[in-house]
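Inspection log for the structure reproduced underneath, given as structure tokens.
All protein chains but one are shown at their positions in the complex.
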Amino acid sequence: MTLEQPNFLKLLCATRFAEGLPNKHLQCLCRGARLVRLSAGQTLFREGETEPDVFVLTSGHVRLSMNVPGRGAVDFLSAGPGDLVGWSGLISDGRMTATATARTDSVLIALSGQCLKEACEHDPQLGFVLMKRIAQVLSQRLLSTRLQLLDLFAEGTSA
Amino acid sequence: MITPFPSSHPHNPWLAHSVRIQRVTQETPGVATYDMAFDDASVAESFQFLPGQFNMIYLPGVGEVAISISGDPGQRGVVPHTIREAGNVTKTLARLPLNSSIALRGPFGSSWPVESCVGKDVVIVAGGIGLAPLRPAILHLLKHRSELDELTLIVGARDSSLLLYPERYDDWRAKGMNVLVTVDRADESWHGCIGMVTAVLDRLWLRDASKTVVMTCGPEVMMWYTVQTAIRRGIPSAQCFLSLERNMNCAIGLCGHCQFGPEFLCKDGPVFCFDRVASRMKVEDL
Partner (left out) sequence: MSHHTSIQPADVSVAGLLRTDDLQQLIDALIAAGYDVIGPKIDQCAIVYDQITSVNQLPRGWTDLQEPGRYRLQQSDDSKYFGFAVGPHSWKKYLFPPQSIVSTATRTENGWQFSTDAPPAPRLAFLGVRACELAAIEIQDRVFLHGPWVDPIYKSRRDAVLIVAVNCTSAASTCFCSSTNTGPRCRSGFDLALTEIAGGFVIETGSESGRAIAARLPLESVTEHHHAEASSARAQAEAMMTRKLRTDDLHDLLLGNLKHPHWDDVATRCLSCTNCTMVCPTCFCSTVTDVSDLTNDHVQRERKWDSCFNIDFSYMNGSPVRNSIASRYRQWLTHKLASWQDQFGTLGCVGCGRCITWCPPGIDLTEEVVKLRDAVHANSEDPS
């Protein structure tokens, strides 16, 4: 699924995740980057497996699911262009907490978790900027999850 | 001292117009659209409303309930209301046969700022039955599609069976609106997006955030975070509009029930610019 080397710098800075990062940081991110193309139905990673890369979706639709015995794979969230998936690799041991499957043909930039970690250790400023971005992504996802949890549409709304 | 202004409504605001339930369309379980036709031809002719305004639907002997008009503001004669069975009035209404005689007072309240959308990009964010009060704005904007730049509708629902007006989305798309649908819970049959409308708004491509107008209707919590997301994306809060809901009894600003701080939701709202109500939306039990 790996392709010829495209211009990662350009691709990446067009995503919401990397938008506005200074050039030197973008270059660090692109070190060891590769492009991943998935066709509809293909799985990017599986819950419980170790995944060394972190992915930024540039186009398409990837769904996250968790396996529930008796119910099978339960889809709980969609990721779209600009979204970050597989971030566990940066923070914990890289064991995935969900399965990611492409619903439509999708293109992702895979950033090497190892390279990123090293770059962050080496340049704490980059590390801070990157962690701030990830924290933002996670806080948005947490909010979204909470709103889903509140089951807002279950009772009366404006009519 | 304020100088009193003359009443702009010579009509007795308590006088109801008799209407017939001309058609009922089941939308989702417990939600149906009732097309009301006026008995009096001259009322039918003169009745006009602005997108976002509401009527008091009246079942004599049962009571009144405030319902947003969900039809095309350009259409005369028949007024559709999409209604969820919730209280006494709406449950009784759901049991009435076609052609039953009921009544309405209206239209009341403020409207979506469709006039100020000319030359702008518009993002409409609807949750659950909140799409109903937005539908007149959608139909109006589609009719004036060429006067806008981007036009996007983000629809959220609990699951795909609870989506409102799903059979219209393709028509709306064909008329030039980008319709994005997302659900909280997906079953096997759902191939679309899963997650909150805020997540969809987060990744929506914006041509020019500073020239984007947001209109949102749905649960208050959803509207709040929709506007927060819009603001984070660079959309000015003064260009974000939402429709609030409180207990309404008289609809003419005289009974006091629907107060929200200094606002009477029935006459100052239900549609507000976010800036006007923001400071009060997170005050508990207001």
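Which chain is which? They are A and B, in the order written, and residues in each are numbered from 1.
Going forward, contacts are C-beta pairs under 8 Å (C-beta built on N, C-alpha and C of every residue); 3 or more make two chains touch, one makes a residue touch a chain.
For clarity, every value in this text was computed on a predicted model and none was experimentally measured.
S.K.: Which candidate, B:Glu167, B:Glu188 or B:Glu284, sits in contact with the chain we can't see?
M.R.: B:Glu284
S.K.: In the complete assembly, which of B:Pro97, B:Gly119 or B:Gly256 touches the absent chain?
M.R.: Missing-chain contact among the listed residues: B:Gly256.
S.K.: Which residue from B:Leu15, B:Ala41 or B:Ala174 sits in contact with the chain not drawn here?
M.R.: B:Leu15
S.K.: By the contact definition given up top, give the residues of chain B that touch the hidden chain.
M.R.: That gives, for chain B, the contact residues 1-2, 4-5, 7-9, 12-18, 20, 39, 60-64, 86-87, 101-103, 245-247, 249-250, 252-257, 259, 261-262, 264, 267, 280, 283-286.
Rule of thumb we're sticking to: only the chains that are shown with their structure count from here on.
S.K.: CA centre of chain A versus CA centre of chain B: separation in Å?
M.R.: One centre to the other, that is 35 Å.
S.K.: Which part of chain B faces chain A closely enough to touch in the complex?
M.R.: Spelled out, the residues of chain B in touch with chain A are 67-68, 82-84, 86, 127-130, 132-133, 156-158, 162, 182, 184-186, 191-196, 198-200, 202-203, 205, 217-219, 221-222, 225, 243-245, 270.
S.K.: Mind listing the chain A positions that touch chain B in their complex?
M.R.: 16, 61, 63, 75-78, 80-83, 103, 140-141, 143-144, 147-148, 150-154, 156-159
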